[in-house]
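As you look at this complex, bear in mind that one protein chain is not there, while each of the others sits in place.
Take a look at chain A:
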Amino acid sequence: MSDDEEHYNPKAHKKLLTAIGSLGSVQHIQKSTRDERQTRQDEFQLVKSVRAAALEHKPRAVGLNDLVQILRTSSKHAQTGKKLKNIQSTKKVLEKPLEKPAADRIRRTIGYEGVTKKLGRWDAVVAQQRSAETQIFPIPSETIYVNTAAHAKPLKTSIQSDLAKELEASKQKLHELRKAQIGDTSDEKVLAQQERDLLQKKLTRDELFARRKELAYLKMRESQKSAKARMQNKIKSKKFHKLQKRQKMLEQMKEFELLKKTNPEAALEKLNAMEKIRVQERASLRHKNTGTWAKNLQVRAKYDKDVRKDLAEQLAVSRQLTQKQQESDSETELNIKPAAHEEEEKDYDPFNPWTKQKVAGKAPTQKAASEDPNWRKYWTERNQNTKLLEEHRNDLEDVKPAEGSDVEEELRSEPKQKPSKKKVKKPKVSFQNGWEVEEVDPETNVRGESKIDDIFEAHEEKMRAKLTKRLASLQQRTDRLKAAPAKSKKVKKKKDSLKNLKDLAIKKTKQRVEIDEPLNHDDEPQQQVDAAILESAPEAKVDSAMDTIDLANVATLVWTQKKRSSGALNDALVNDDEAEYDEEDAAAEHQLTISQAFEDDDIIADFNRDKTKDSELKNTELQLAMPGWGSWAGAGISHEVMERRNKRLLLKLAAPEKRRDDNKDNLFINETSTKQARQHMVSSVPFPFRSLADYEASIRAPIGRNFVPETAFRMLTRPAVITRKGQVIEPMDESELVKPDRRLRHIVDKRIKRLPKVPPRAQKA
């Protein structure tokens, strides 16, 4: 052991081990994989396994593991290391690309398949052309020629009667009337034109792109804006909102100013709209107790009873208002407002220029109502003006006290003015909203409450009136609607008809096909002709039948004759004949007796003798024994032995065969007589036929003009290929693949087409 230890050199041992290892093993050639980028890819995949020895000398290639190890050192990258490891274990390494020849081969095979598939589409066409009875070149196209020239005679299509025309006109009138009733101002012609335009209008590609781009831009803008709006909505700063609102108001004001100059009507509407917004805002009661006044009151309410009371009242009022608003419809609201107006009127001086202003001119008040920033100023101005006016009036009252009656009259006549006032609801609203009116007198309030009932009654009446009116209008409407369905139906019908038109348009193409048919179908008239012929045929048949009947009669007559043949008349005839014979043909009789004398069986015997002689085969035997063979031993050889030998060696070459005239005593048929004709015969059954019978059947029927009718002759001798003189025969194009089969005109072609196709491997049976 010590020796061993002494000798043990680990390095050398290791070397030895590797050497041994390398001895036994064949060179392991690994499949090259792509684990990293390489400048050169070994084409032959001859990547040798890295030997241990080589490993020692060369610096070890950096592997993934190393990287992972490094990464593991820092906790920050530990996760990444794990991921890397996972990736290495889970993800597959890309296969090395195929060698060029192999890849090419694959490409070629794929290409070949593609081409075969492409060419295979032609198989049916080729087969059809090959087996076609006749081919016509150039291939007849399905083009038909329709004369659409302007000078072409228009077809006379309408055969409407006068009544029909009148009916149509009246219908049209009715239609228009109904349209007018509904208030449908749209011109149908224009609509149709628009529709047509739309249908016709086709965007070009560039236009399409531009449009799409535009749409995309718009969408983007929209999304941006919505995002911005959402952001703004989230802002909680009241100041910001206030400012924003103010800004909006300002903008609107500006617009309004502008409109006032250009389009007063539109300005009015705008004002209305703005007012409405404001009303809604106010009605929302968001500002119930958020105003400065309310806040001040709240501050003071701790110490002041009156203030508390005021506040309570204010709240009560607000509640009341809210309640009413909740209950009331838009119409009741409308009705209430005049009532309120009345209150106000009662509250205020009839000579109040404010109210007068309201009655007289709307625009300023409206303006006052709508504008926020300006209206304070405006209002202050206004108030000052009114004050001045009041003062002036007061002065005037002092001058004319008698005029009060007039005023009272005015008061009476107030209701007359009502409608005008009613119309103008804004001033009142503005009044309500006018926060300058700070004090609410309890008295007036009470008064208002007490009066409310009356007002309500009055308004109920009004409402009733309105309701009845409404009902009437509704009824009217329903009536109209009842009428309308017909109309709408008509409209619908029109639409339908339009649709139908479209359908027709589609159908039209189909119909064209139908139009096309007679062009291609020439057999229909032919059929008719056939029918005509067939119709005419029965007559002929009848005739023949009649004839046959006649014949039958004749036959029966003959039959009766025969029956009477033993009658006296016939006997007389026969006897008469006999008498004649006896007289004139004595010489013939004489000849006969001579011939009878010579008549014997010799004739038959002679005939038979001749027959056997003629029909026997010659040289049917062959003597194989040569003269002298086997007889050289001398004279002592017995004759019998020789005979027996000769008999044995006699070869009978032909066995007796059955002849056509075998059992016919007095008939001889020469069977070797057709030597000359045989030169014209075929020596064996020709190719496609299996048996002589088939071959004979194939040429059984003559096809010449003398043997078959002309029509059949033409069909039978139809050329296989028909070309037109001077026409270029173009090669087939792909349209031939989808082209329908040509319509066959001749009955033979049709029958041939109907023939069941011979299955490809039928003949093997």
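Operating definition for what follows: a contact is a pair of C-beta atoms (placed from the backbone, for glycine too) under 8 Å apart; a residue touches a chain by one contact, two chains touch by 3 or more; residues count from 1.
By our rule, contacts and distances are computed from a predicted model.
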**Q.** Name under which UniProt lists the unshown chain, selected from "dolichyl-diphosphooligosaccharide--protein glycotransferase", "DNA replication complex GINS protein PSF3", "WD repeat-containing protein 46" or "28S ribosomal protein S22, mitochondrial"
**A.** "WD repeat-containing protein 46"
**Q.** Touching the absent chain when the full complex is considered, from A:Ser75, A:Thr90 or A:Ser141
**A.** A:Ser141
